[in-house]
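Dumping the structure here so I can ask a few things about it.
A single protein chain has been removed from this complex, and every other one stays in its place.
And then chain A:
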Amino acid sequence: MGDIRQSLLPRDVLSAAKELLYHLDIYICNVVQSGRQPPQVDSKTQELVEEFILHAPKDRNTPARRMSALQELQLLEIMCSCFQEQSRDTVRQLMFSALFNLQGNQADESRMSLLGKLVSMAIAVGRVPILECAATWLQRTHRGYCVRLAQVLVDDYCSMVPGSGPTLQNIHNASPRFCCQFITAVTTLYDLTTEELTPPLELLQMIVSWIQEDPGLVLINFLNTALSGNQPISSLDVTPLGGLMRWCVKASLIYSRDKKKGLTNGSAECELEVGPLFSALHLSVLQVLMLLPNILNEKGLFGRLALLQVESLAALTSDLSRLLDQADKHTHTSSTDSSDLSELALDRLAQALQVAMANGALLCSREDLRAICSRLPHNNLLQLVLSGPVLYYNNIHTPPLAFSPHASHSPIASHPTHTPHPPLASSHPQYPAQPFMTGMQFPFRPSH
């Protein structure tokens, strides 16, 4: 393939790129047909792509060829139809990889830039094959770059062109896989640590509506992926569950803080709207978690694969504890309002932890939970979750479960291993253990 360089050089940038795409297509078809393993393009071809499509400088003495904006648009159009017309998934996927897999070189910047434009265009004109390829790309690429792609799309559709939201809304129908990955990327991007890192309201509404309409969307990537365990460590999470959980737990505190600072434009209005949104989103997250036992059992992964990492939850709880401290400091007079918001955050955290654990999304003991939640202030539900259900459950009305589609497979149904108040000795070394209030009476219990 390297020999075509000479024929490309004399051509103008657009026709050279076009010619190369044409040859690339033929070349990849041959690669796939030859059954070579692994099917990948050689470095020579890779260089040609960087030179004639990404226009990275070949070496110092050759100046980079540049395309005009119009030429670039034409190229994107050609690429769009190229992917659209290719009927073989493997070929298309290899082609996409050849063009956009990051190589850790100078060309990566232009690669990212071109990718952003291509995906944005594919969303606009509804090119499903490209979105599918992009979904795979998001799965394999370092999360840093995934987040950058998400940022481009959010900028394009939520900030730059007002009213273009509905176009983005459509990706749910066009490519659920891409949509799912996009949500994961967005929740990774906006981690609610700073004001800039709160999602635009329009995006939030979009995500909530997607998940409400189809809770399974959150798991689609997980369902379609053969989890081999050799997932790139730095890639995005398999599901957006962790990110969404973080949003829901922190939201009440973040948005109220922003309101007090008067930073968010139209904050009062905004807060009115986000409250119910996060409430609905939180419920959706719990409902998605409830779907897990069946899926995990089918895959034979129940109790073996943690969709939520203890570490990231630890990070969340420490974030939360910091936020709660801040909230306390800011409101000494402590309106019931703000304490309500704190309670809401803790309630949600407790609910998410409990439901995740019960449904096999979170693999840890209550002891571990107590460790990571040790710095949090008291909350009734959290306390209940941390100590676990009372084991000897004597309800005369309830005979032993005959059949429960939800509970029968979940470990919580039999509460197998955890005693309500286990010894405090062995907690995770990396989280400083603080005394758990053993035997503390819950305020709602009879003494109250």
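A few comments on the model shown:
The working rule: contacts are C-beta pairs under 8 Å (C-beta built on N, C-alpha and C of every residue); 3 or more make two chains touch, one makes a residue touch a chain; residues count from 1.
Just so we're on the same page, contacts and distances are computed from a predicted model.
When the listed names "dolichyl-diphosphooligosaccharide--protein glycotransferase", "N-acetyltransferase domain-containing protein", "Integrator complex subunit 10" or "Anaphase-promoting complex subunit 4 WD40 domain-containing protein" are checked against UniProt, the chain not shown comes out as "Integrator complex subunit 10".
Only one residue from A:H55, A:H172 or A:R348 touches the chain missing from this view: A:R348.
Among A:N170, A:S279, A:S339 or A:S365, only A:S279 touches the chain left out of the display.
Contact between chain A and the unshown chain involves residues 276, 279-280, 282-283, 286-287, 290, 294, 344, 347-348, 350-351, 354-355, 357-359, 380-381, 384-385, 388-390, 392-395, 397-407, 410, 412-413, 442, 444-446.
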